[in-house]
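Before anything else, here's the structure in question.
== chain A ==
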Amino acid sequence: MDQPLLRVRDLTKTYTQNRFLSRKRRGICALRGVSLSIRRGCTLALVGESGSGKSTLARCVARLESPTSGQIWLGDADLTTLHSAQLKPFRRRIQLLLQDSAAAINPHFLAWEVVSEPLRIQHRGTIGQEKAKALEMMEQVGLPKTLTERRQHELSGGQRQRLAIARALILDPELLVLDEPFIGLDVSVQAQIANLLLATQKERSLSYLLIAHDLALASSLADEIAVIHSGRIIENATPSEILQTPRQPYTAQLVAAACGPGVNRARTGGGL
Partner candidate 1 sequence: MRYVLRRVVHGVLVLVAVSILSFLLLHLAPGEFFAEMRLNPQIAPGTVDALRAQYGLDRALPVQYGLWMRSVLKGEFGYSFAYNQPVSSLLWPRVLNTLLLNTVALLIAWLVAVTFGTWAAARPGKWEDRLCSLGTSTLLVIPDLMLALALLMLAVRTRWFPSGGMVTIDFADLTAWSKVKDLGAHLVLPAAVIVLGTFPLLYRHVRSSVSESLTLPFAQAARGYGIRRTQLLFRQALPAAANPLISLLGLSFGTLLSASLLVEVVLSWPGLGPMLLESILARDVYVVIAIVLLSAALVILGSLFADVLLYWSDPRIRTEGR
Partner candidate 2 sequence: MTHWQKIAVPLVALVTVHLLVVFAGFVAPYDVATQFREHPYAPPSRAHFRDEKGHIHIRPFVYAWKNNGNFAEYEEDTERIMPVRFFVPGDPYTMLHVLHSSVHLFGVAEPAHIFILGSDGYGRDQFSRLLFGGQVSLFSGLLAAALSLSLGLLFGSAAGYYGGLLDAVLMRISEVFLALPWLYLLFAVRAFLPLRMSAAGTFLLLIAIVGAVGWTRPARLVRGIVLSAKERSYVLAARGFGATEWYLLRRHVLPQTRGVLLTQAAILIPQFILAEVTLSFLGLGVAEPIPSWGNMLSALQQYNVLSSYWWMIIPGLVLIPIFLSYYLLARSLEQQV
């Protein structure tokens, strides 16, 4: 399949702050003409500092926000032209893993209810079937059976993240947008989660759009890296190219910050 799964073209998003009855309309331009593409089964890492527009792009791709202009192609369909009712089948195909997993999970829900919620929303069967599927999914991501009736504050950071991943995978999506999935986790837990993500990607031919600010971590997982700065993609290349021959000065800064002396973490085809 040569055609990329996801194509983003010239995406622009401007936030306007309207103050009631005021003359000024202040606009914040979060994204300016962003274009990128992701092939099936591949990972594109979007790296940039806070405020560069990464989260906005993630939200737009997952259609939780509407871009001001531009197109988002998933396969043959342009998502920007669809309105909410038409979007429902596409929601299954793109899933977003939010940044703060503790905030993204309702604290009153039991663990299996969290994972089965997407099934419930999409009306995929009876409660019994949903629960069974949820338990199966939880097992696949490595959550022991003892945790099924727990609530999110009773889980560790790593377990919570796995729960969020299970929820994101349960509808069997084609593209997973991961917004800073490693934040707040210990290094060893980061490694575990990264391995889980890689294994799942191989199994299901998933594509990932990985949002990160850590260039080192991103380059170990990604097939391609796009560097975003002030709402614009300034460089787009493979990890080894980025790390060894960064073309933009900003990219060079990121590389210098990420890599200590002598650490070359270009992806060679294996995991961490």
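Basically, a contact is a pair of C-beta atoms (placed from the backbone, for glycine too) under 8 Å apart; a residue touches a chain by one contact, two chains touch by 3 or more; residues count from 1.
These made the cut because all candidates are chains of the complex that A comes from, given by their letters.
Quick caveat, the model's predicted, so the values are computed rather than measured.
Asker: Chain A is shown by itself; which of 1 or 2 touches it in the complex?
Answerer: By the stated definition of touch, the match is candidate 2.
Asker: Any idea which chain A residues touch candidate 2 in the complex?
Answerer: 62, 64, 87-88, 91-92, 95-96, 98-100, 103-106, 108, 117-118, 121-122, 167, 171
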